[in-house]
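Below: one structure in structure tokens.
Missing here: one protein chain of the complex. Every other protein chain is in place.
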Amino acid sequence: MATVYMNNYLIVAIFLFLGILLPVGALTLARFLRPSNPTEEKRKTYESGVEPVGSSWVQFNVKYYIFALLFVVFDVETVFLYPWAVAYDSLGLFALVEMVIFIVLLVIGLIYAWKKKVLEWN
Amino acid sequence: MGAYLEQSLGWQNGFIFVLSAVILLAIVLGFVTYSIYFQRKILGWMQLRIGPNRVGPFGLLQTVADVLKLLLKEDIIPKAADKPLFILAPVLAFMPAFAVLAVMPFTESLHFADLGVGLLYYIAISGITVLGVVTGGWASNNKWALIGAMRSAAQMISYEIPLVLSVVGVILMTGSLNLIDIVEKQKEMGMWFFIPQFLGFVIFIIAQLAELSRTPFDLTEAESELISGYHVEYSGFRWAFFMLAEYVYIFAMASLTTVLFLGGWLPPFEFLGFIPGIVWFAIKFCAIVFFIFWLQATFPRMRVDQLMQMGWKVLLPLALVNILITAVLKTVL
């Protein structure tokens, strides 16, 4: 394995590790400094000062799911667009046509969603 | 840094990697401390107030005092909360914020990991934060927190698409995902990318503000309607880590904008080349951070329905148009 490649990802691993270490370390340190005096009232769920009514794990509207799905679809599109953009210089006109077809098909999906009014938020 | 990357791993360069990462972490924490101070000062001046001026000379120690106060605050976990996820969520939100900086080049010699897929790495890792936000909101078992988390997540994912598509133009012009290559290309062209990629630049800035949840897109923290959103049940240092993640992202996003569109460490004119690159980087970086705070004093908050529609109906089509125009121009010219 190329040395540079491995060292690069070692740095990434160090950054990920530090990103975990800082919160864990700071919270552990804070444990020795902060008071701990939990009372029944303190540990109650906040609901604008009144007693909480029922569980808050309520059902959400389906439109959230549609946005998440649109997100996944266009995320996958990005995954194709990036290598296309990188290799564009050595691909030429044919690649442009391919990508136009690809984008147009996804735009049809977007227009469909638009017409069906799932992009509205009310 | 490049020379150390070439060497095979030993105690010496391994130590240097760790040390440089720790130094960067310290710099970032320092940046966060003083960006909060300057944010409050700038907002104060713009609203004809003085801003923090009590703790230390000119109030310079105000944020330090705030952080120390947070460190000493009691850590309250609600009884109804889902404890393991409640504890995990701030870590999940903060870790990617710092990890994205691993690929950020500050000058041609001062950089960390020099990944071939640098830009994609940044985008991929920053996506994990949404997971932390939703987890935190859900684990709180609080109605406001969950609604806030779902709104935040919906906003972040809606604007992530225009954000990632707006930089495709830059990749097309460079032919690489490596952030150092992108700056080198701007040097070669003698033009920073915000000129040929102006549309992409505008989309990027708008989408970036929404990703950072800054004004005018700060709906996730709408104090008046959602009592600060997904982290309402968090207190003390756990809450601080959500806030810290937000400000570290400002650091990361301002750096990324500088690298992608404003020529990174390049001087604006050739004859100014004697000033070191890191100074130019810092100037551009500070200008973007100031711009973000400036907007906060100037803009009202958007409505949630306008926000979602703007992402999907305006920015996304514009980003696609930008890609096609860039590709066609590249073929024709």
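Here the chain labels run A and B in written order, and each chain numbers its own residues starting at 1.
The rule we apply is simple: a residue touches a chain if its C-beta (ideal position, glycine included) is under 8 Å from a C-beta of that chain, and two chains touch if they have at least 3 such contacts.
Keep in mind that, in the parts below, contacts and distances are computed from a predicted model.
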Omitted chain (choose from "histidine kinase", "3-isopropylmalate dehydratase small subunit", "RNA polymerase sigma-70 factor, ECF subfamily" or "NADH-quinone oxidoreductase subunit J") - UniProt protein name: "NADH-quinone oxidoreductase subunit J"
Which displayed chains the unshown chain touches: A, B
Touch with the omitted chain, as defined above, among B:Leu24, B:Ile76 or B:Ala153: B:Ala153
Chain not shown: contacting residue from B:Val18, B:Ile128 or B:Leu324: B:Ile128
Residue touching the undisplayed chain, where the options are A:Phe15, A:Phe71 or A:Trp121: A:Phe71
Residue among B:Thr33, B:Thr63, B:Asn142 or B:Asn178 that touches the chain left out of view: B:Asn178
Hidden partner interface residues of chain A, rising order: 1-2, 4-6, 9-10, 13, 55, 57, 59-73, 75-80, 82-88, 90-91, 94-95, 98, 101-102, 105-106, 108-109, 112-113, 116, 118
Residues belonging to chain B that touch the chain removed from view: 9, 82, 84-85, 88, 115-117, 120-121, 123-125, 127-128, 130-131, 134-135, 138-139, 150, 153, 157, 175-178
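Just so it is clear, only the chains that are shown with their structure count from here on.
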Chain B-touching residues of chain A, taken from the complex the two chains share: 3-4, 6-12, 14-16, 18-20, 22-24, 26-27, 29-31, 33-38, 42-48, 52, 55-58, 60, 64, 67-68, 70-71, 74-75, 78, 81-82, 85-89, 92-93, 96, 99-100, 103, 107, 110, 113-114, 119-122
Residue ranges of chain B touching chain A (in the complex, touch as defined): 4-9, 13-14, 17-18, 21-22, 25, 71-81, 90-91, 94-99, 101-103, 112-115, 120-121, 123, 138, 140-146, 150, 154, 157-158, 160-161, 164-165, 168, 171-172, 175-177, 227, 232-233, 236-238, 241, 304-305, 307-309, 312-313, 316-317, 320, 323-324, 327-328, 330-331
